[in-house]
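A single protein chain has been omitted from the complex, and every remaining protein chain is retained in its original position.
Right, subunit A next:
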């Protein structure tokens, strides 16, 4: 393992995450897998790295008052339950020898979907600005089926009266992704909160970061105890490089135009997904592999 490659990886992903306001977990884990880190370690270490990258973001949102702790706590209940189920699925897949495959498949599906959506969205935006049309933010309608569900609760900071069922459910799904894939899940949670739950945009990012900290922290501890899969040195190098890279990413991101940048990130995401897909299809160097159980370690 070359420390400079890891540093570079962390800094590059940190830079991108600062520039686009994403956590970067969904890039760190595949990059580690490309660098021949076992997927088990890549996922657990990725979750640990996301803790660090979410803390600084959540703190600044907390200072600005754009973090709904009550809403975040409800999300967190779902998230912790989801992460627990996810860890159980993770251990099961590992036992039957399908973990690496499932991680790769999930990443191909996720990166493929996110990359395609982002690319289409940014192409639309580019076309609009080329035609000199005003960028119209589609105002989501006030109510949908989600708001007819029972068990409503008032979230003062978000100025919203909402059933806790979809909130816990969303947290649960993201929690599973956190423990199986080592991602924070902000890139799914943020759009879901805006378009599905109709939560005001200003509190969405801060609140999702708040719950990501706790879910990834919980996942890290459980991964460390159950699978011994957290590599603290690797994680530390990634986080230090990541938080520094993110600072520069934020500065560059403020100066450049959003649509082109988003199109570039979309292409990068698609490229990473494509590389993982190719590895699944290409005939492996050796179809046999040995795993030692580690029970007598």
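To be clear about the criterion, contacts are C-beta pairs under 8 Å (C-beta built on N, C-alpha and C of every residue); 3 or more make two chains touch, one makes a residue touch a chain; residues count from 1.
Note that contacts and distances are computed from a predicted model.
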{"item": "Name per UniProt, for the chain absent here [options: \"ABC transporter ATP-binding protein\", \"TIGR02186 family protein\", \"ATP-dependent DNA helicase RecQ\" or \"Succinate dehydrogenase\"]", "value": "\"TIGR02186 family protein\""}
{"item": "Sole residue of A:153, A:233, A:256 or A:271 that reaches the chain not shown, by the stated touch rule", "value": "A:233"}
{"item": "Contact residue for the chain not shown (choose from A:122, A:207 or A:220)", "value": "A:220"}
{"item": "Omitted-chain contact residue, chosen from A:2, A:36, A:131 or A:283", "value": "A:283"}
{"item": "Chain not shown, touching residues in subunit A", "value": "48-49, 51-56, 59-60, 97-98, 101, 105, 213, 217, 220-225, 228, 230, 232-233, 235-236, 239-240, 243-244, 246-247, 280-284, 286-297"}
